[in-house]
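Take this structure first; my questions come after.
Then we have chain A:
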Amino acid sequence: MLGYTITQWLFGILSFMAIMFALMVVFTRNPVNSVLYLVLTFFCIAGHYLLLNAQFLAVVHIAVYAGAIMVLFLFVIMLMNLNQDAEPQKTVASKLISGIIGGLLLIVMVAALRGTQGSELVQTGASEIGLVKNLGKVLFHEYLFPFEIVSVLLLSALVGAIMIGKKEIK
Partner candidate 1 sequence: MLTVLLVIFPLLAALLVFFTRGNTSRNIAFGFSLVEFVISLVALFQYKHNPASGLLDCNRVWVEALGIHFSLGIDGLSMLMVLLTGFLVPLIILTSFKSTYTNAHSFYGLILLMQMALMGVFVANDGFLFYVFWELALIPVYFICLMWGGENRGQITFKFFVYTLFGSLFMLIGLIYLYNHTNVEGLKSWAVQDLYNAGRSLAENQQSAVFWLIFIAFAIKMPVFPFHTWQPDTYVNAPTQGTMLLSGIMLKMGTFGLIKWLLPVVPLGLEKWGCTAIVLSVTGIIYASIIAISQKDFKRLIAYSSIAHVGLISAGIFSANQQGLQGAIMQMLAHGVNVVGLFFIADILMRHTGTREIDKLGGIRSMNGNFAVLFLIILLGSVALPLTNGFVGEFLLINGVYQYSAVIAAFAGLTVILGAVYMLRSYQKIMLGDRNDSNMAFGPLASSDKTVLIIICITVIAFGVYPKPLNDIAEQSAKQILMNLR
Partner candidate 2 sequence: MIKLTALIPLFPLLGFLINGFFGKKMSKGLSGTIASVCILASFIVSAMVFVDLQSSTQKSHIINLFSWINSDTLTIPFAFLVDPLSAVFLLIITGIGFLIHVYSTGYMHDDEGFARFFTYLNLFVFFMLLLVLGNNYLIMFVGWEGVGLCSYLLIGFWFKNTAFNDAARKAFVMNRIGDLGFLLGIILIFVTFGSISFNEVFQKAGTVSTPVITSIALLLFIGAMGKSAQIPLYTWLPDAMAGPTPVSALIHAATMVTAGIYMVVRSNVFYSISEVASETVGVVGVATALFAATIGLFQNDIKKILAYSTVSQLGLMFLGLGVGAYSSAVFHVTTHAFFKALLFLGAGSVIHAMGGEQDIRKMGGLSGKIKITFITMLLGTIAISGIPPFSGFFSKDEILAHTYEHSKVLWLLGMIASMLTAFYMFRLLFLTFFGKFRGTHEQEHHLHESPSSMTVPLIVLAILSVIGGALGFPEFWHMPNWMAHHLDPIIVRKDPSMLSHETEWMLMGLAVAGALAMIWFTYQLFIKNRVLPAEKEAQLKPWQRLIYNKYYVDELYDAVIRKPLDFMSTVFHKFFDLQVIDGIVNGVGASVRMIGASVRYFQTGNIGFYVMSMSMGVVLIILLTFLIK
């Protein structure tokens, strides 16, 4: 259709939606809504993963982000019942400035990235690299040390969260 392959159509639509939802995340006043938009953005990104043959990753992505992290967010929001629109906003000026700076960043980076050998296509050949088996091999072979050490990370996060979270014992 219109000289575009289906993939490209999908890519286009997904990208468009992703960007839209991302913008909504930033610009909706109500936190709850932006959480939901964020979830939608994640879905779009998951779609991209699928598009890129990273099936397992896509699943994990949904599970971790949409399933866990976002719920956590929602939970906190509800805990502090912030679900009203009347939350303090930054002044228009500072918003404007941040917009400008963001724009600058965008322009500069895009300008810098432009020089790439543009038509280099994303290979679709080795389509099995995204599969669990394959990833597992890599993960537990080359990336064993990081994998193990992440435990320390999570442990410390755990400890930290508890330490912060728990009431002072008087």
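Methods note: contacts are C-beta pairs under 8 Å (C-beta built on N, C-alpha and C of every residue); 3 or more make two chains touch, one makes a residue touch a chain; residues count from 1.
Inclusion criterion for the candidates: all candidates are chains of the complex that A comes from, given by their letters.
This is a predicted model, so every value here is computed, not measured.
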Among 1 or 2, touch partner of chain A in the complex: 2
Touching residues (chain side chain A, partner candidate 2) in the complex: 90, 94, 97-98, 101-102, 104-105, 108-109, 111-112
